[in-house]
Every structure is written in C-alpha cells, then in structure tokens.
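First comes the structure, then the notes that go with it.
Of the protein chains in this complex, all but one are displayed in their positions.
Chain naming follows the written order as A and B, and within any one chain the residues start at number 1.
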Amino acid sequence: MSEHIYVFKRFERFWHWSQAMLIIFMMLTGFEVHGSYHLFGFEKAASLHTVAAWTLVSLWVFAIFWHFTTGEWKQYIPTREKVVAMIQFYSIGIFQGAPHPFRPTTLKKHNPLQRLAYLGVLLFIGPLLWFTGWFYLFFGDWKAWGVDSYLSLEWVAFFHTAGAFMMLAFFIAHVYLTTTGHTPTSHIKAMITGWEEVE
Amino acid sequence: MLKVIGGFFAGVVVVGLLAYNYMGSLMFREVVSPFGEEETVARIQQNIQNVGNGWALSGLRNPGKAVEAAGGNTLPVMMIEACSTKYSGPILKDDTVRFLSILMPCKVAVYKKNDGKTYIGLMNAGLMGKMFGPMVGEIMGHVAQDQAKFILFDPSKPAPEMIKGMPGAPSGGSGASAPGGC
Partner (left out) sequence: MLPIRRITLSALAFSALLAGPNAFAVATKTDALAAPAPVTAVPAKPKPASTSTADHGKFKELQKNFKTGPEVTEACLICHNEAAKQVQHTKHWTWESVDPKTGQKRGKKNIINNYCTSPVSNEKDCMACHAGYGWKDSSFDFTVEKNVDCLVCHDTTATYRKLPGDAGHPVYKRTEFPKGSGKFVEAVDLRKVAQSIGKPSRTNCGACHFFGGGANGAKHGDLSSSLQHPDRYLDVHMDEKGLNFTCATCHSTSSHQISGSRYNVAAAVKGPAHVRGKEDTVNPASCQSCHGDKPHPLARLNEHTDKIACQACHIPEYARDAIGTERSWDWSQATVMGPDGKPTVRKDSAGRRAFDSKKGAWVWESYVIPDYRWFNGASKFQVIGDKIDPGKTVLINEVGGGPNDPDSRIWPTNVHRGKQPYDKVNLTLTLQHTGGEDDTALWHNYDWQKAITAGMKAGGLPYSGQYGFVNTEQTWPITHMVAPKGDALTCAQCHSVNGRLKEIKGIYMPGRGDNNKLLDAAGWIVALLTLLGVIAHGAGRIYLSNRKG
C-alpha cells in the first residue's frame, strides 16, 4: 500500500526549481567563460553568468531566511543512523526490489545520504563557488581590499572551476538519484507537487 | 519495421542538417593570400586581365569605406569586380535564368582578418552553376576554371599597381556606365 505525505512546502519547491535552473544555466555559461565551448559568445556568457549569480544570491537570502525562521535548517543535520543501510540499499537492495530503508516524514524529509550530500553542497561546494566567485567578480577591488598580494586570479579561477566540476558531478548524480524513490518518478513528483508517495 | 522507417527518416534529417550546415562553405571558398591586401588585389586584377576569355575588370568596390563614412570601423574589404560578356551574354539572353544577373559581375573579395592575414573570398561558381540547368552549368564551369586562374600567383613577378579607378565607373563601385561592367 502506498500513501501520500506532504514533504516540500511551496517556497521550498520554488527555491529548488529556480535554483536548479540557475545552477544549470550558470554551469552552461560558466564553462563557456572557462573556454570549454562556444554557445552564447564570451561577452554574453560572462554577463549572463554574473546576472544569474546575483539572482541566485538574492534567492539564497530568502532561502536562508526561510530555513532559519521555519527551523527547516535542522533537516540538514547529519546523522549516522541508517547510513550503512542506505549504502546497502543503493548498491544491492535497489536491484533486488528491496524496500527503501528510509521513510520520509514532514520532519525528516531527507534520507541520511541526502542529508550528507546536501550538507556537502551547502557547506562545501556552495561556499567554495560563492567565495571564489566573489573574488573573481570583484577582481578590480582586490587592491582596495588589500588582498591583491595574497590572491592570484589564476588560483581563484582554479578553485572556482574545481567547485564547478564538483557541482557538475553532484548534478549528474542528483538527477539520477531522483529516480530511486518508491517509484522512479515519486521523488520528482514530490518536488513538483510537494506530496511524496511512500510505502 | 517502425524502427527501420524511423531510422531512415532520422538519417534523412541528419543529412539535411549537415548539408544545411555546410552549404555556406560549399558555395563559397576562402583562401589565405601570401601577399598584403593591396598587392593581392593588384595581382588578382593583373591575372584577370591576362586570363583572356573576354574577362575585363569592371570595378573595385570597398564596402568598408561605406562603414567608415558612417563613422564606424571595419577591417578593410576590397571587392574586385570582373566580367566576361562571353559568359554573361548567354545567361542574360535566356529569360528563365536572367535572374542570375544578381551574380554579375563576378566578384572576388580580398580582406584582412583579425589574425592580420589577408584572405581571398570566392564564389564556388562551378557548384552553384550546376543547380540551374546544363547551359548555366557549363558556363559556370568555365567561369570556375578561369576563377581558379585569378588566384594563381607568381611571386617572382614584381607587384603590379592596384587599379583603383575603372574607366567610366565612379570610384568605390562599378557604375551602370562602366563598359566592362555586366
């Protein structure tokens, strides 16, 4: 038997999808600025990348506010509980049709591996991109900030690119793992409607 | 069966897309010149005058000058215009292909790119001609043969002088009154 529970609130869904689009768009434009291919042209790619960055910044301001006022930030507190069970499920159980070891609830909507992965994105990949992106963007102000002797654009770009590759890898895995719910589309439906179908 | 038909149509679409993509490069040719821009122009003009078959220069147009007159910058382009009444006559006399007069006079563009090199742009007359029936195809085949001679250079010969003003043509383009113009 399956039932439906409400896991993703309206703002959360809005945040997720707008963020998803912005990140995809920033990867697309970012790797063009990086010189990996030609799509928009350097000038447009660079300027669109910046526009998207500022849009994402404002989205994040709201998201951070929302997470703290609603207490939803607790969803990302890591736990060791069921981690092993989750790994076993992804590597073995899923092929045998074993039941999902984690049952999302409104209070615990992410499985333990999701918690770890999202925390990694939020606390490591994100900040790495934000931090290096900030210095990349304000290259002309390094002297005024007194940091010009400590930084080189080459290394700022290096870490920004490294963050981008990590984000790309996360993105690929993330998109695939959305199909590993109760049914292949139940996670995706949940992120669209808010209601997740669970066993 | 469905797969076979689907595959066939997919193949058709792919070929069509490829053809569409490469059509431009098939219709036109671009080669790097071993000379500077003015010398390239002068040598091509000399070749045109020496190639025979009724070829005559009908103009030297510089579209870049119009951009400059409007206050803008562009890397220079010089368009050598040449005509052979031997080839243009039969086409102009035939009502069904008279519209091909938009390809006249025959043009060779000489221009500089941002790499600092001089390039020669030509129309692929042979291929283009084939699309308009046997008569045009044959004529354009001859044009293509002559065109290939326009850009055969002999570096041992001294650089000739660039011919700027055409007889009867205002500078900057060939006029209707140009005797050599088609």
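By our rule, a residue touches a chain if its C-beta (ideal position, glycine included) is under 8 Å from a C-beta of that chain, and two chains touch if they have at least 3 such contacts.
Small disclaimer: the values here were computed from a predicted structure and weren't measured.
> One chain is left out of this view; which of A:Ser18, A:Thr55 or A:Gln88 touches it in the full complex?
Checking the options A:Ser18, A:Thr55 or A:Gln88, the one contacting the hidden chain is A:Thr55.
> Out of A:Val83, A:Leu168 or A:Met191, which touches the unshown chain?
Of all options in A:Val83, A:Leu168 or A:Met191, contact with the hidden chain holds for A:Leu168.
> State which residues belonging to chain A touch the missing partner chain.
Touching the missing chain: residues 32-36, 41-44, 46-48, 50-51, 53-55, 58, 90, 94-97, 137-141, 143, 152-154, 157-158, 161-162, 164-166, 168-169, 172-173, 175-177, 179.
> Contacts of chain B with the missing chain: which residues?
Residues of chain B in contact with the hidden chain: 36-39, 41-43, 61-63, 65-76, 112, 114-116, 158-162, 170-173.
In this text, only the chains that are shown with their structure count from here on.
> Report, in whole Å, the distance between the mean C-alpha point of chain A and the mean C-alpha point of chain B.
Centres of chain A and chain B (C-alpha means) sit 54 Å apart.
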